[in-house]
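All protein chains but one are shown in place.
Every chain is named by a letter (A, B and C) in the order it is written, and numbering of its residues begins at 1.
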Amino acid sequence: MIQDSNIHEECGVFAIWGVPNAAELTYYGLHSLQHRGQEGCGIVAADDYGRLERIKGLGLVTEVFDNAKLASLKGNRAIGHVRYSTSGGGGLDNVQPFLFRHNSGDFALAHNGNIVNSAKLRKYLEDRGSLFQSTSDSEILAHLIKKDPTERHLPRIIPIMEAFNMLEGAFAFVIMTQRRIYAARDKYGLRPLSLGRIGDGYVVSSETCAFSVVGAEYIRDLEPGEVVTIDRHGIRSARYSEYQRHAMCAMEYIYFSRPDSDIEGVNVHAFRKATGRMLFEEAPADADIVVGVPDSSLSAAMGYAEASGLPYEMGLIKNKYIGRTFIQPSQELRDKGVKMKLSPVRSILEGKRVVLIDDSIVRGTTSRKIVTMLREAGATEVHVCFYGVDISTYEELLCAHKSIEEARKTIGADSLSFLSPDALFKAGNRSDLCLACFCGTYPTELYDSIENANKDGKF
Amino acid sequence: MIQDSNIHEECGVFAIWGVPNAAELTYYGLHSLQHRGQEGCGIVAADDYGRLERIKGLGLVTEVFDNAKLASLKGNRAIGHVRYSTSGGGGLDNVQPFLFRHNSGDFALAHNGNIVNSAKLRKYLEDRGSLFQSTSDSEILAHLIKKDPTERHLPRIIPIMEAFNMLEGAFAFVIMTQRRIYAARDKYGLRPLSLGRIGDGYVVSSETCAFSVVGAEYIRDLEPGEVVTIDRHGIRSARYSEYQRHAMCAMEYIYFSRPDSDIEGVNVHAFRKATGRMLFEEAPADADIVVGVPDSSLSAAMGYAEASGLPYEMGLIKNKYIGRTFIQPSQELRDKGVKMKLSPVRSILEGKRVVLIDDSIVRGTTSRKIVTMLREAGATEVHVCFYGVDISTYEELLCAHKSIEEARKTIGADSLSFLSPDALFKAGNRSDLCLACFCGTYPTELYDSIENANKDGKF
Amino acid sequence: MIQDSNIHEECGVFAIWGVPNAAELTYYGLHSLQHRGQEGCGIVAADDYGRLERIKGLGLVTEVFDNAKLASLKGNRAIGHVRYSTSGGGGLDNVQPFLFRHNSGDFALAHNGNIVNSAKLRKYLEDRGSLFQSTSDSEILAHLIKKDPTERHLPRIIPIMEAFNMLEGAFAFVIMTQRRIYAARDKYGLRPLSLGRIGDGYVVSSETCAFSVVGAEYIRDLEPGEVVTIDRHGIRSARYSEYQRHAMCAMEYIYFSRPDSDIEGVNVHAFRKATGRMLFEEAPADADIVVGVPDSSLSAAMGYAEASGLPYEMGLIKNKYIGRTFIQPSQELRDKGVKMKLSPVRSILEGKRVVLIDDSIVRGTTSRKIVTMLREAGATEVHVCFYGVDISTYEELLCAHKSIEEARKTIGADSLSFLSPDALFKAGNRSDLCLACFCGTYPTELYDSIENANKDGKF
Partner (left out) sequence: MIQDSNIHEECGVFAIWGVPNAAELTYYGLHSLQHRGQEGCGIVAADDYGRLERIKGLGLVTEVFDNAKLASLKGNRAIGHVRYSTSGGGGLDNVQPFLFRHNSGDFALAHNGNIVNSAKLRKYLEDRGSLFQSTSDSEILAHLIKKDPTERHLPRIIPIMEAFNMLEGAFAFVIMTQRRIYAARDKYGLRPLSLGRIGDGYVVSSETCAFSVVGAEYIRDLEPGEVVTIDRHGIRSARYSEYQRHAMCAMEYIYFSRPDSDIEGVNVHAFRKATGRMLFEEAPADADIVVGVPDSSLSAAMGYAEASGLPYEMGLIKNKYIGRTFIQPSQELRDKGVKMKLSPVRSILEGKRVVLIDDSIVRGTTSRKIVTMLREAGATEVHVCFYGVDISTYEELLCAHKSIEEARKTIGADSLSFLSPDALFKAGNRSDLCLACFCGTYPTELYDSIENANKDGKF
């Protein structure tokens, strides 16, 4: 339950090549990635003449698309995007894919991730005459690709690879030109991107859960620093960077991904369940029942229950019908006890000592509310366990300058524990996860400001 | 997963008296009852002058209401309804609450249940000059109440109680007149209805989960055959029938209700979990993992897992963003493997012997699809267990003229078992559940036809 | 420009029998009657099995219907309605056609007009057990038709004719049963209704303008007191009343109808133009230009211009894009000069003495605003001429207790004149128009109150 955080801009990208009804399949693909972003979405399709058409809008895929719109997107290839609702906003202008009209051929792109040197790159490009129409860092890649028109006679992939090399940060990109689709991951391997086969064609997706939905077969994950080209000749792989690391963002396992997705060979549900088991090993609580905060923390709670022998119970229910058009209760009503999203279950909680499993503490506000809610519903003790380890870096975060004991008091728990990084690595059976969001050690420089960019004035 | 059945018309009713923003609270109450009906919904509010205003429409509460519409419903009392999508349809005309304009005072009503003598009553009323504007059996009550204008000088509750006495079947009704709210349950106790306190006022709901959402406190369930009157003098109880039985519909526990609701003192999640435990006792399968069909069967699967010691796994994922505006995949796409609603998780299922827990078999079509899906995703064995006991009555149902072995072959399972009625009673710690949907023994005559009504020609 | 009046509830009805795509043609028919009502609209269609389906909603026909909804209305007969926005409101519940479900066969009806003894009839019906679901007087007819179930073995038209005989007031009704369409006018001939031929079928419409739109041929107007039956045997005429009068509402010619419609043989544009000519004869003003208030008064202004030799000018422009979703300017903006609907044209008005032609004065508020607007745009004199004669009856109307001189001062005109009733009769070449709205002499009792109905307690 980390929705009060915006350190991440997580989105979902999807691409499909070489099958009829490409836009329709993209619709179903994006639908299965909807949990990665509900603010807006879009699809660009290309027909046999290389004409790119786009539909995009604010809202869920079921809100943005209807039959008529989907039918207007013709052709056997398409790319799509679901966008996470961030505080930065930007509204419709920032909804992807971005679509560019160029005399050398139109192209479109969609991006999941954060470009950390975006301010510098943007200034560099604007100083050369580039003009941006969004506040999204994803638009930068397009301008980088087209920045040097003398490169137009080179093979097309060269400027694309050069552009990738200029980006610092976390990304998974899909790019569609009139004749090709390109897919690439950052060289640190921070964001997931998988490749599948569908009929005689190919599919690329942020998560593998989309593969089973569209009837595709998983081939492999893209490699860090790899760019895959798909066209009528089939599939080709290239590396735009010598550097390579597998620092998959731990939050993908912990929070963002759907439990039925596999990330680099590890199933998300299985990962979470393992963290739950290890939470019990590291911090066994003397309690009666185990409760997970839905939806992300249910798997971990099951794992804790299995390891501890305590019953796993649905002590918190999440209302699944909350969408864009939901009318938020006023402060007055919330003060009077109107609860949204999460409801505690008195008949389950009453008189019980509860182990509460959640993914991560951020500012602690949400955790405090949940603990209070459980106590009001009759829980006699609440032991809070985060399988998303300790966050010890950011000033704005609860634990920034507090000990665990201080944090425990703040959220009002009877005990508080965080999973150790080692256990987290063990859960994934890999020691190379990026824990930057938790411990502040990034494989790449994170917050880059326009001030810095202006200071040196060059890229 | 019984959505291919329509033997039940399950809906949700909600009423609130004596608090400001009554319509707004009704919105949140209906929102928490949304799982009971997604076809349409409506709210009628009454202001201090007894003026009743209504907003209703097709779709979810978040689709039908916006801020402006909600603000137009003024006053400190309201009733609301969410309607289940049934094959009968009827569209907007059948969406409740029904609102009647009468010189003795306008009134509105909302109903959950089935009136089994509706054809007879309808003919009886039409023969007296009544005119119906919907195909819903719920409209009958209103005509019954007003059928005899000589009764206008009696206390208002008399004709209402007489009307309830003429109804055979399952019902929970809320009625709002200019000065009062009435709430009543059928004398068999087939449908749930609970009473709560909120501020200085009262709230009535099909399920108790709505109470915690709106900040109300549970008082008690209404009794079978009881009618509760709420007005400025407070609350009064009366019995419209001497007869009383507690034959709560087993499907309320098994399928319809939200796990955080308590029905007549028994928590739904706890009930389901107990059925899961007993399923294992009655039919232990030699398997590797336990998988529940989301959402209704997750609790039972947990219970089975706990009892068996087998791990409970998320082998099936349900897409939670499917709503009214979702574009269903064409048959062609479905044949090519496009899956909606349920996705199997290959990395969990592959090579595993699976115990699949579901609520009830109906025609078997859905069960066969799910079993096939699990096998395609790598399950080596699939043992299907229904905690919703055997269905042995209806011709249209799979098991009607088949042995369990025939049924097993039809759905393609390695083994098939149904929970015994005794175990179901034990799960609820009560022996008075109505199993009519399963065994065909009804506390009240069920299917009544217009032919019969015409034959004897009178009520 | 009489929109600040609500003495009339003018609507449009349409019916079609015996042609494919009946609902689609009804859509186009209603579209051409849209000027008669913009609050809401609906269509009921019947298929070959006599199944009646309805779509209705608030808004214009282009807002309520889309391709999918229209396609769902199958069959070769249909009736439709457009509803005028009245202060009474009632929202969706009052939008017609009304649709009734009955064991003797479903039926639907749509109505244009006012039933003046509605309060009495309603009480009479409610005292017999009838239950109303709208506040519309149109619903009464249905209950009257079905009030006596002993009549079920009589030919179907008998109860319908009896019901018409109980109604006092102005009406044009279309009724669709499973096998027939009935159309009828009140015995005073107050509301128009015309009959046409289309292919092998028939069409009925409030105005003839709909005939040319759907490709139908005008046959004749229905007679006062006539009911026409259309079924597979063709067309039959009957009289439900001996009494007959041709007191067509003058407002139909003056304000409501589209200029291309013919009412009882007289074209509306031609009528209005003639009134304009006679306005000049009766009240010649010494002026420079003639300006009509759009849209209804343009024809009369042309007539005045022709007769006077003065140029007809577009001194006022009406914005045609104002619809249901238009955001009304705040009072603050209106005070600052934001004008909607009507814009004066300075370059035409400046320095000119203007003859302003309008249809009718009601409370005078609108007229005062228009005169002020013309002066601010440079008009040196404004001579106001109403071709809708003097209104001298209602207290709430400007002229109620005022002389014409007082009225002139109130609206700020340099001169004020009303067309004489004789001239109005001459314009229509008929002396039998109903001027009740203007002079208070009704062919039927107009405002009937619930008090009166209660006093005598019977019909």
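As a convention for this text, a residue touches a chain if its C-beta (ideal position, glycine included) is under 8 Å from a C-beta of that chain, and two chains touch if they have at least 3 such contacts.
Since the model is a prediction, treat every value here as computed from it, not as a measurement.
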| item | value |
| --- | --- |
| Touching partners, among the displayed chains, of the absent chain | A, C |
| Absent-chain contact - pick from A:H143, A:R258 or A:K339 | A:H143 |
| Option touching the unshown chain, where A:K123, A:R191 or A:K339 are the choices | A:K123 |
| Which residue of C:E313, C:D358 or C:D414 touches the chain not shown here | C:E313 |
| Residues of chain A (touch criterion as defined above) contacting the omitted chain | 54, 56, 91-93, 98-104, 122-123, 126-135, 142-143, 146-149, 450, 454 |
| Residue numbers in chain C that touch the chain omitted from display | 21, 24-25, 27-28, 31-32, 34, 60-63, 65-67, 70, 199, 209, 212-216, 218, 258-260, 262, 267, 269-270, 273, 298-299, 302, 306, 311-314, 317, 319-323, 325-327, 329-330, 333, 336-340, 343-348, 377 |
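In the analysis below, only the chains that are shown with their structure count from here on.
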| item | value |
| --- | --- |
| Taking each chain's C-alpha mean as its centre, the one farthest from chain A | C |
| Distance from chain B to chain A - Cα centre to Cα centre, in angstrom | 36 |
| Whole-Å separation of chain centres (CA-atom averages), chain A against chain C | 59 |
| Distance between the centres, which are taken as Cα means, of chain C and chain B, whole angstrom | 46 |
| Residues of chain A whose C-beta touches two or more other chains | none |
